[in-house]
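The other protein chains are all here in position, but one chain of the complex has been omitted.
To keep things simple, chains are lettered A and B as they appear, and every chain counts its residues starting from 1.
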Amino acid sequence: MKLDLILRVTTKAILPFILLFALYVHFHGDYGPGGGFQAGVIAAGMVILYSIVFGVEAAQRVISQRLVATMVPLGVLIYGATGVISFLYGANYLDYGVLGHDSKHGHHLGILLVESGVIITVAGTMTAIFYAFVQRGR
Amino acid sequence: MQALDAIVQNYNYAITVFLMVSGLYIVIASGNMIKKIVGLSLFQTSVYLLYISAGKILGGTAPIIDRNYTIYSNPLPHVLILTAIVVGIATVALGLAIVARIHEEYGTIEEDEIFKETGL
Partner (left out) sequence: MELYINMALLTMLAAVTVAIIVQRDLFSVVILSGIYSFLMASVLIVLDAVDVAMTEASVGAGISTVVLIGTLYLTGQKRELNYHRSIAVPLFVSLGTGAMLIWGTWGLPAFGIQDAPVHTHIAPTFLLESIPETGVPNVVTTVLADYRSFDTFGETTVIFTAGLGVMLLLGGSRRKKKKGETKS
C-alpha cells in the first residue's frame, strides 16, 4: 500500500486540473479545437482515473450512480428543450436566431446550450459504461 | 518521377484500403470475440481516414477562421467523422457488453467453443 503513495498524491493533485481542462475544452470549443464531445470524455476520464486509483466505491461516493443515471437522459432533454424554446419564440425547431437579443448572439447562445446538453450526456454515458463494466466483475 | 508522384498521390487511399481489408479479415478470421470487436473498430477507423483525406487541402490549415490564413480544409467531413467516432465508441461498448454477457452464459468468448457446445 505504501508503494503507491506517489500515485495517490499525484492523482489527487491533478484531478482538479483534468476537470478544469474539460471545462476549458467545452467553453473554448467555439474558438479552438474542442467541444461537448471531447470535454465530456475528458470529464469521464477524471472519474475513471479516480476509480482506478482509489477504488470504485470511493468514486461512487462523489459521483453516485444515481447522479450518472440522471445525467444520461438530462443532456438529451437539454438539447431537445433548446429546440422547443425556439418553437415558443415562433421559429423553426433548433433555429437559434431568436434566443438572443440579435441573431448572432442567439446563435452563439444556442450553440453553447446544445453543447452543454452534449457534454452532460457524453460524460454521464461514458461514466455509466465504466461503472457497469466494473460492477459486473464483483 | 511520375511513378513516385502517383504513389504519393494515392498513398492515403492505399492505406485506407489496407486498413479496411485488415479489419474485415480480423472480423472474419478471428474466432475470439474481443479481437473481432477490435477488428470492427479498425474497419470503422479506416472510414475516418478516407473522409478526412478527402477534406484535406495541401497548404491549407485547420478550419478555425483567422485573419492570417485564407485556405482552410473542408470542415464538413470533420463534422461527419466527429459524429462517427462517438457513435463508434457507443457501438463498441455495447458490443463488448454483449461479449461479457456471452461469457457469463457460455463460459467462453471463442466462437468455435460456443458452436461446439450448442451443436451448431
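For the reader, a short list of remarks on this structure follows.
By our rule, a residue touches a chain if its C-beta (ideal position, glycine included) is under 8 Å from a C-beta of that chain, and two chains touch if they have at least 3 such contacts.
Model, not experiment: these values are computed from the prediction.
Annotation for chain B: contacts to the undisplayed chain at residues 8-22, 24-26, 28-32, 34-35, 37-39, 41-42, 45, 48-49, 52-58, 60-66, 71-79, 81-83, 85-94, 96-101, 103-105, 108-110, 112-113. Considering the complete assembly, chain A touches the hidden chain via residues 25, 29-38, 41-42, 44-45, 48, 69, 72-73, 75-76, 79-80, 83, 93-94, 96, 103-105, 107-108, 110-111, 114-115, 117-118, 121-122, 124-126, 128-130, 132-137.
The definition used in the following text is that only the chains that are shown with their structure count from here on.
With centres taken as mean Cα positions, chain B sits 25 Å from chain A.
Against chain A, the residues of chain B that register as touching in their complex are 62, 64, 82, 86, 90, 93, 96-97, 100.
Across the complex, chain B is touched by residues 31-33, 35, 37, 122, 125, 129, 132-133, 136 of chain A.
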